[in-house]
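For this view, one protein chain was removed and the others were kept in their places.
Chain lettering (A and B) follows the sequence in which the chains are written, and residue indices restart at 1 in each chain.
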Amino acid sequence: MERRKLHAQGPVFSRIIAGAWRWNLPEAAVNQLIDASLEQGITTFDHADIYGDHSNEVIFGNILRRNPSLRQKMELVTKCGIKFPSAHRPSSWVKHYDTSREHIFWSVENSLKTLATDRIDLLLIHRPDPLLNPEEVAEAFGLLKQSGKVLHFGVSNFTPAQFEMLQSYISFPLVTNQIEISLASHAPLFDGSLDILMKHRVAPMAWSPLGGGKLIADHAAVFSKASKYTATETQMALAWLLKHPAGIFPVIGTTKPERIAESAHAIDINLDVQDWFEMLKIVQGKEMP
Amino acid sequence: MERRKLHAQGPVFSRIIAGAWRWNLPEAAVNQLIDASLEQGITTFDHADIYGDHSNEVIFGNILRRNPSLRQKMELVTKCGIKFPSAHRPSSWVKHYDTSREHIFWSVENSLKTLATDRIDLLLIHRPDPLLNPEEVAEAFGLLKQSGKVLHFGVSNFTPAQFEMLQSYISFPLVTNQIEISLASHAPLFDGSLDILMKHRVAPMAWSPLGGGKLIADHAAVFSKASKYTATETQMALAWLLKHPAGIFPVIGTTKPERIAESAHAIDINLDVQDWFEMLKIVQGKEMP
Partner (left out) sequence: MERRKLHAQGPVFSRIIAGAWRWNLPEAAVNQLIDASLEQGITTFDHADIYGDHSNEVIFGNILRRNPSLRQKMELVTKCGIKFPSAHRPSSWVKHYDTSREHIFWSVENSLKTLATDRIDLLLIHRPDPLLNPEEVAEAFGLLKQSGKVLHFGVSNFTPAQFEMLQSYISFPLVTNQIEISLASHAPLFDGSLDILMKHRVAPMAWSPLGGGKLIADHAAVFSKASKYTATETQMALAWLLKHPAGIFPVIGTTKPERIAESAHAIDINLDVQDWFEMLKIVQGKEMP
């Protein structure tokens, strides 16, 4: 598995990242998924405080607590900033965002404790908060970096303007913007989302890199060259993302160990440029101008 | 009333600004509105050459002419650049913009004379002129600043690209972009309009901060928490804007003295973050993602 920096001053991650979004499963099953990932060289795990209604960090952390040596073999990403009504968070009565200094600190302490770790490799602001106070966020990030509790910082689902605004307040680089990109959601290739990251020499992380079920359902033809590459549909979809010069890190969301191995092998596929454009043509319903 | 700088090098304004857009009234009535504003600590008055078909500056200036000491108690904003067919401007036969050096100079001299003042605290280009020549505008602004006739400069209704383009030609900061923002016009929170200003450390001014009548007509539920804050609908709508970290200066447009006092008290309301998001949810018709 290729390992690569998200930014010159950023962390080294496995090019394919295991997403814990749907890992709301018995510990034994999550343990299997962790082992299957590490076996493939997928060492980076993507969390958020809210995944599994605030449970997935807990389950993952219980495994690390029982097997502390695992922590040295992996990098941990988590997110903060979204609050919604939940039995686990009784003070929220409407879905909202909270990127106050106080909540960032609280959320980091909570994730450290829950994940049974002394450091988060990468912390992301989960969603662009219209009430985000960039001076507060900058101060919180600076103190967390200084304390060693969080090593690197980034954002998720930010527009180019939001990314550049927040970056302008922070004295070290944001190292990623985790956004939705896939053959089914290809707008970021054209609307400036990837351009702004390339301008800042920042690699994107891609959530939902397979585009959910709709890609296969709506555009089966996109995979017509799979046999040429002896590849599965999943591998074709990931190889399409990996070909982009922005250096996308796909976050795979599977809950099946065998799909982790399958996804990992996408890294070895180098799509021909014309095949890449043909796949784009199929999902766009027209050729490039 | 809170007083605050629009930009580190900008003027100090009252956080709530009195807009003279609809002050096309008998002098006695305007005098009452001025007194009611000053009484509330609202010391900043927002004009444009064209308001009231070029009459509102005249009415306001007549009051200052009779009572010159008033000028020291207030800051004056005015705008230039729009021309339209009018008995007062017989040379215009189609609505158009004019941001030529010559017209900016003419318009400033005219506003100084009309407003009976020796200085304009803040001059805004009223609309983004597709024929705006940034070198001409930069030269005009520079000479007007040097002469002391205009102390600060900004724009109105500019897109982020237009703002950054013009700023790149001017050696001192533009100190505001006056745009339409309200619960009824909340796109600027998401489309980069506020982000670009925060990036430049520039505070926005908000015109039509109550969203006209349509807000109350279409979204009465947005004010359901008014009683919790012992607030009126107007105060809730202003408090919602004042909460935004961009540091918005609402320009209120009322023609009723009692509404000025009502609006001024919005400054004391600190909306709970969840209430703020609930109000946004109601006007958007959906919760945040």
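We take it that contacts are C-beta pairs under 8 Å (C-beta built on N, C-alpha and C of every residue); 3 or more make two chains touch, one makes a residue touch a chain.
Quick caveat: nothing in here was measured; it's all calculated off a predicted structure.
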Among A:35, A:180, A:233 or A:278, exactly one should touch the missing chain; which is it? A:278
For the chain left out of this view, which of B:132, B:203, B:222 or B:241 touches it? B:132
Checked against the full complex, the residue among A:19, A:160 or A:204 that touches the missing chain is A:160
Looking beyond the chains shown, say which of B:165, B:189, B:216 or B:288 touches the absent one. B:165
Missing-partner contacts on chain A, residue numbers: 160, 189-192, 195-196, 198-199, 243-245, 273-274, 276-278, 280-281, 287-289
Mind pulling the chain B residues that touch the left-out chain? 92-98, 127-128, 130-134, 157, 159-162, 164-165, 168
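In this section, only the chains that are shown with their structure count from here on.
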Any idea how many Å lie between the Cα centroids of chain A and chain B? 41
